[in-house]
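My structure is below; once you've seen it, I'll send some questions.
With one protein chain removed, the remaining protein chains of the complex are shown where they sit.
What follows is chain A.
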Amino acid sequence: MSIWEYANPKKFIATTTPLVPWLLGVSIALLVGGLIWGFFFTPDDFRQGSTVKIFYLHVPSALMAINVWFMMLITSLVWLVRRHHVSALAARAAAPIGIIMTVMALITGAIWGQPMWGTWWAWDPRLTSFLILFLFYLGYMALWEAIEDPDTAADLTSVLCIVGSVFAVLSRYAVNFWNQGLHQPASLSLDKEENVADVFWYPALVCIAGFVLLFVALVLMRTATEIRVRRIKALEARMRS
């Protein structure tokens, strides 16, 4: 019994399909619960007023935007090392979700920034690096679309993902050097006792858990779809010959 068993597409679909409705259900319950808790049962911030409530969408989406790329990096490495097709397809399936999360973080940030900073957009290091991350996702997805042969596409996008990760990290620290920011420091870090007051923090944790489960459910669904698309194409090719 090893994890690589699930690299078999058939086994993957058979195992994950029954899981998806549960994951989706739990994530929706957590999201609805967390957002209601956050919106109606937490006090307004003493300086930011009720605008602080967009926090419950902004922080989870920003967190996911980065971690989806990280997941793509891992699945790309697995593809390059072990040549499991499911792994490459999972990376492909995750990219559109990641780009949506990035856009969501940027948009909720702009909506929050307008009343707080007086501007929709500032060339702040964090904002800028998210914009760059968005461009990386765009290039990655465009490369998948451009190449017809699926194995070539998987290989090239994996190489791009690895090189892109290095440059994304480099850009993240280069923009720090380039401009000082308006953005507050990280809301999530392990080296501090309390990053955000607990009263806001617990509903945010529920929302983050909801986002993570939602992402897992969507990736499993989309990966299964990609596998089926691949299968249909193989069948069509066989019928023609």
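Observations
The criterion applied here is as follows: contacts are C-beta pairs under 8 Å (C-beta built on N, C-alpha and C of every residue); 3 or more make two chains touch, one makes a residue touch a chain; residues count from 1.
Here is the rule we go by: contacts and distances are computed from a predicted model.
Among the names given as "Heme exporter protein B", "Cell shape determination protein CcmA", "AarF/ABC1/UbiB kinase family protein" or "sn-glycerol-3-phosphate transport system permease protein UgpE", UniProt records the absent chain under the name "Heme exporter protein B".
Per the touch definition above, the residue from A:146, A:199 or A:235 contacting the chain not shown is A:146. Of the listed positions A:159, A:199 or A:232, the one in contact with the omitted chain in the full complex is A:159. Note that of A:12, A:69, A:136 or A:211, the residue touching the chain absent from this view is A:136.
Listed for chain A, the residues touching the missing chain in the whole complex are 132, 135-136, 138-139, 142-143, 146-147, 152, 155-156, 159-160, 162-164, 166-167, 170-171, 174-175, 177-178.
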